[in-house]
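With one protein chain held back, the other chains of the complex are shown just where they sit.
Order of writing sets the labels: A and B. Residues in every chain begin at 1.
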Amino acid sequence: MSRTAPDTVARSAPARRPARRLPVGGLVAYAVLVVLAVVYVFPFLIQVANAFKTDGDATADPLDLLPLPGTTAAFTTLFTQLDFPRAAMNSAVVAVAVTLGRVFFDCLAGYALARLPFRGRGLVFAGFVAVIAVPPVVLLIPKFLVLNQLGIYDSYAGMIVPLMADAGGVFIMKSFFESVPRSVEEASYLDGAGTFRTFWSIVLPMARPAVVTITILSFQASWNELSHFVVSRSSPDLNTLTTLVATLTSGGAFGQANQYPLKLAAAALMTIPVAVLFFVFQRQVMAGTEGAVKE
Amino acid sequence: MVLHHSPARRRTRAAVIAAATTLGLLLAGCGGSGFDDTGGAASPDGGSGAKELQVLIGSSGQAETTAVTQAAQAWGTSAGTEVSVTAASDLNQQLSQGFASSQPPDVFYVGSDVVASYAANGSLAAYGADLPGSDDFYPNLRSAFTVDGTFYCAPKDFSTLALIVDEKAWTAAGLTDADVPTTWDQLATVAGRLTSGDRTGLVTSSEYQRLGAFMAEAGGSLVTDGKATADSAQNVEALRYVKSLLSAGSMKFAADVGAGDGTEALGTGKAAMTIEGNWAVGGIASSYPDLQYRVLELPAGPAGKGTLSFTNCWGIAADSKAQDQAEALVASLTSTDQQLAFTEAFGVMPSVASAADGFRQQFPAQAAFLAGADYAKTVPNEAGVSDVVKDLNAQLEGLAAGDPAEILGSTQTNLEAALKG
Partner (left out) sequence: MSRDVAIPATTPAAAGTPPTTRPRSPHGRRQARAGWVFTAPALLLVLLFVGLPVVMAVWVSVSGWRGRGSPFASGVPFVGLDNYRTLLAGGGLATQDLGTALRNNSWYVVLVVPLQTVVALLLAVAVNRRTLRGRGFFRTAFYFPSVTSSVAIVVVFLFLFSASGAVNQVIGVLGIDGPNWFADPRGVLHVLLGGLGGGEAPGALAEHGFIGISWWEWLAGPSVAMSALIMLAVFTTSGTFMLLFLAGLQNISAEVEEAALVDGASSFQRLRYVTVPMLRPVLFTVLTLGLVGTWQVFDQIYAGTQGGPAKTTITPAYLSYTSSFVDQRWGQGAAIAFILFAIIVVLTLVQRAVLRGDRT
């Protein structure tokens, strides 16, 4: 492997693009890329288009992207017979609460691990590392048991609090705080500010990009979460969008017939909030994902 | 990824040991107080007069949910008890979680396939024999909820399987009343004549819960007198017959025609006939109101008439803090008049013999379902059998290309193991 990189670098001649080869090859590559992009986007177009069709039309002609005349029957059913609004509200409440908790606790812990020297810091850090290694699926059964023990099974608390445990976010914040110059805090301490005050009003504002990143990642993760809500609740009043839509697809009262427009409509609606967030904060989301996993 | 560095690794080990110790302490703490807490916290609620009965049902749809809610609340008003009825999205899962949390609903549906496992872990109250008028339930329904000689819970209602035929397709194929199939050969002929274009003669789900009817017609069953008889010659013959229909193309499984079940296949014109229970009647009325259909008794096989019956009971939780009220509610819900009211609302068949005449008068078109009660076999209810049936169903999906004897042979092995355990 070493035979390529080093000596080519050594001979780095002035850059001269072999312009000849680009047009044909480039055009083919571009065409392939366009086709791929269509493959990636098309499912979502089909999803939205078919949400506005009747059951029969959706089954007979799924590829038709312009359902004329369209019908909103699927949406009416969602809102009148399925308590979609309640599930949407639950999803929102849970996602917002989880996000607030995660961001706050991640920042605190990340800051402490990065900057505050305390006995046992290495231990705590190693603890967080160990936690990341545990696959969430292993926790499915025992999480239910723990919630039971704590008496918060089938409640908002049981749905929210466990999701606030987030070692990954702690690492992101820790790395970020490590890159903040120390001189900033020292000035604050010299002014007589306490640790929390320094953290809250001096360092945290500087961490805005990282905070935005983990905010978006947390919201997205808790909005899209399914398995935790399967084991932490059972009453229909506490359905989130993910559990409600999963019920639609996996049988039950409304799942027996195909009813694709209904399911597609529900899936499309539940995608809107994360999609909007994604388009607004696209840069941070992408940069954040890169940074998040680099850990 | 930080674990690559050896100093960190050393510290990790120390951390893990320390964490484990902490957890041990934490757990000890929780084990001591946590459990007493749940017990202690729950009883004040129960004792403080807030006597609300929780009812969890596995509903077939809005009609059933409404009817059960109204009936339960009517009883609650006269008995001075609050009752709340919830339709489960996944009944078995929610019951499991309820049992494990010691806070199950008081009253709930229990299928005959799970009654043994709920009874085995002590979650079910065995009140069946105490119920006034318990002799009125059909004997084979009582046996479906009898585990080791104990009659656990009152059958809610039941259904048998029958042949549902699309009348338009029937006439279009030039068939008349004289062609109503009463034997396997006739069924094969009729199914063949009804198959044309996108329409398949007979479409049904690829599961024991439908195909088992053919086994019954051949004189076989999965369990006979507590012994596994899955690989009996009768059962093999039944599946060979089904396979012959599949090979001829006059029968297909619902999934293979892109339908969720037989009713959907019938309603969407993908099938001319299906084998379903009388829950299909409600489904057709709401989803395919224009479908003209007829319900016929299943044709007789080599051993005469046969079908399967399905039933749920009203389970009462052993952990319920209001056992007496729960029993009173069930007694009211299973009374002859109330059952006929349910029949009216969502088409189920009453589980008591005293309501049979009323049902026949109300629903002459569904007489075939009730006729099946005389010769129906119930799905075996022994613990562990439902897993075996699930596995059998998975194999039946491949029946068209599979070997009936082989499928039943592996089911026999599983069944023997399950019945032993």
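Convention: a residue touches a chain if its C-beta (ideal position, glycine included) is under 8 Å from a C-beta of that chain, and two chains touch if they have at least 3 such contacts.
The shown structure was predicted, so the numbers you read here are calculated from the model rather than taken from an experiment.
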item	value
Contacting the left-out chain in the complete assembly, out of A:Thr54, A:Thr71, A:Ser155 or A:Asn224	A:Asn224
Candidate in contact with the missing chain, chosen from A:Thr76, A:Ser201 or A:Gln282	A:Gln282
Touch criterion as defined above, residue of A:Glu178, A:Asp191 or A:Asp237 at the omitted chain	A:Glu178
Residues of chain B (touch criterion as defined above) contacting the omitted chain	1-2, 4-5, 7-8, 11, 19-20, 22-24, 26-27, 30-31, 35, 38, 92-93, 96-97, 99-100, 102, 117-118, 120-123, 255-258, 318-319, 386-388, 391, 394-395, 397-398, 401, 414, 417-418
Touch residues of chain A, complete complex, unshown partner	1, 4-5, 8-9, 11-13, 15-18, 25, 29-30, 32-33, 36-37, 40-41, 43-44, 46-47, 50, 58-60, 62-63, 104-106, 108-109, 111-113, 116-122, 124-125, 127-128, 131, 133-146, 148-149, 161-162, 164-167, 170-171, 174-176, 178-179, 181-183, 186, 189, 194-196, 199, 220, 223-224, 226-227, 230-231, 241-242, 245-246, 248-251, 258, 260, 263-264, 266-268, 270-271, 274-275, 278-279, 282, 285-286, 289-291, 293-295
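Going forward, only the chains that are shown with their structure count from here on.
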item	value
In the complex with chain B, residue positions of chain A that touch it	59, 81, 122-127, 129-130, 144-145, 148-151, 153-154, 230-231, 234-236, 239, 243, 247, 250, 252-253, 255-258, 295
Chain B residues within the chain A interface of the complex	1-3, 8, 11-12, 14-16, 18-19, 30, 34-35, 37-38, 41, 59-62, 86-90, 93-94, 97-98, 100-101, 258-261, 263-264, 283, 287
